[in-house]
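A single protein chain has been omitted; all remaining protein chains appear in their positions.
Just so it is clear, A, B and C label the chains in written order, and each chain counts residues from 1 on its own.
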Amino acid sequence: MIAEFSIVPVGKGVSIGRYVAECMKIVRDSGLDHELTPMGTILQGDHDRVMATISLCHKRVASMSDRVVTYIKIDDRRDERPMRKKVESVMEKL
Amino acid sequence: MIAEFSIVPVGKGVSIGRYVAECMKIVRDSGLDHELTPMGTILQGDHDRVMATISLCHKRVASMSDRVVTYIKIDDRRDERPMRKKVESVMEKL
Amino acid sequence: MIAEFSIVPVGKGVSIGRYVAECMKIVRDSGLDHELTPMGTILQGDHDRVMATISLCHKRVASMSDRVVTYIKIDDRRDERPMRKKVESVMEKL
Partner (left out) sequence: MIAEFSIVPVGKGVSIGRYVAECMKIVRDSGLDHELTPMGTILQGDHDRVMATISLCHKRVASMSDRVVTYIKIDDRRDERPMRKKVESVMEKL
């Protein structure tokens, strides 16, 4: 399963890199395949492990802020391929 | 915590009401406060219970389809109010 | 076409009802069918008019804040039905 998430602490100022960095530590500790993009963090792995990691990140940022908005998008396909393959497969069609 | 989610089975035809109905059964069984909108399902409750319910729905639809795309948006604030209050509070400002 | 959107001003404090109210005024002026939910605003109408209305709302909130995060989800089907029908159609299946 591949999932992308982003966590926005509301009311904590415009720079949120510090919160993203806290999440990246949790993501690295999870051992899951991951990729940081300019708009979010992408994880790949088993559903429960991916969701548990996102929940840990959400709770960490929520503990540092009075309001947190989190967005998660999951792409779950039976014949899953490594996440970089998804980009390559599009490039080949161009 | 309030969260909205929607689950789209890809490649299973245009009508997905059947899958939404499966999820609504799971949501009702959860006992969580909920609301079905034209664009998703809104849940309110403890983080872990809300996420567990969404995961159950996701897995249910994934078991009926070869590919599932799920979107989740969480709004988590310390001074949480009942979800209908959020709409009322905006209406009062108009 | 049906679309849901939500606009979060980042760094402007935890209460964002004031910004949602500004958007609701723009939405009402648009004349589009709409519904305010605890998690966003749903619009129904022609693609260009819906997107123009969301852009107006985004620009209005962006003019009041240094950073704005906006989420939009579009559900566009050829055999479109009124948005309340989507909820009814699920309820009938339960």
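By our rule, a residue touches a chain if its C-beta (ideal position, glycine included) is under 8 Å from a C-beta of that chain, and two chains touch if they have at least 3 such contacts.
For clarity, every value in this text was computed on a predicted model and none was experimentally measured.
Under the touch definition stated at the start, the shown chains contacted by the missing one in the entire complex are A, B, C.
Across the entire complex, the residue among C:S15, C:S55 or C:S89 in touch with the chain not shown is C:S55. By the touch definition given at the top, subunit A reaches the unshown chain through residues 2, 4, 6, 14, 17-18, 20-21, 24-25, 35-40, 42, 71, 73, 75, 77, 79, 83-84, 86-87, 89-91, 93-94. Touching residues on subunit C toward the chain that is not drawn are 10, 47-48, 51, 55, 58-59, 62, 66-79. Subunit B residues in contact with the hidden partner, per the touch definition given at the top, are 8-14, 16, 66-67, 69, 71.
To be clear about the criterion, only the chains that are shown with their structure count from here on.
With centres set at the average Cα position, the gap from subunit A to subunit C is 25 Å.
Subunit C has its Cα centroid 17 Å from the Cα centroid of subunit B. Counting partner chains per residue, subunit A shows two or more touched chains at residues 10, 66-67, 69, 71.
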